[in-house]
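What follows is chain A.
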Amino acid sequence: MASKTEKINEVLRQLRMSSPDIFGAAVVSLDGFLIASNAPSEIDEELVSGMSAAILGVGERISKEMMRAPLNQIYVKSEKGYIILNSVGEVGVLVLLVTSEAKLGLIFLELRRIVPELEKII
Partner candidate 1 sequence: MPKVTIEETGCRGCTLCSDTCPVDVFEIDQEKNIAHVTHSDDCIGCLSCFYLCPSQCITIDECKAIKPFHRIEKDTTFVEKFLQTKTATTTISKDELKIAFGEIGLLLTSFSSAISEILGRGHKSVGRRAGTVAASHLPEMYEQKDLEALLNRMKARFGTSFDFEYTLQDNSIEISVQPCGLLFPVTKSGMEAGKADLCLLFHEYWAGLLSAFTKKKYSYEVKSAGDRCTVVFQS
Partner candidate 2 sequence: MAEKATLSIEWLSGCSGCEVGIVDLHEKLLTVLEEIDLKRIPILMDTKEYIAADIGLITGSVRTEHDLEAAKKMREACKAIIAFGTCAVFGGPHSASYAHTNSELLDNAYRQNPSTNTKDAPEEVPQLLEQALPLNAVIDVDLFMPGCPPHAAYIFEGLMALIRGREPKIGRHTVCYNCKRVMKKTETSEIQSMGSPTTDHETCFLSQGMLCFGSVTLDRCLAPCPSAGTPCFSCGGPSESVILEPQKDVRSEVSARMAHLTKISEEAIIQEIESQAKTHFAYAMASPVFRQKPTFLLKKWMQQSAPARNED
């Protein structure tokens, strides 16, 4: 039986195959570990995991304070594209790197399919 990390890696690989606009994907845990990554370049995995967990935390807090509603998703628009963060269950965060030409609707549709799959594995 494949390990948890292998299974997640497989899901991430399929996700990247599904659209050429997705150029990076990673799953990190809330206490700042990188669980699996399919990112293009060398990153300080601990720092990025920490930042992802922190930004998700802020998102959840502000959504609750201002909208009185739980958080769905966070996206950060940068000059090169989008960074999309999605919580995975209680313990993880899925981070996606997407080009600025991407059709976000399609990406979100893909996410809706893939997040429950990841939740099951974790």
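Going forward, a contact is a pair of C-beta atoms (placed from the backbone, for glycine too) under 8 Å apart; a residue touches a chain by one contact, two chains touch by 3 or more; residues count from 1.
As a selection rule, all candidates are chains of the complex that A comes from, given by their letters.
Bear in mind the structure is a predicted one, so any value in this text is a computation, not a measurement.
For chain A in this complex, the touching partner among the options 1 or 2 is candidate 1. Contact residues on chain A toward candidate 1 in their complex (touch as defined above): 30-33, 46-47, 49-51, 53-58, 60-61.
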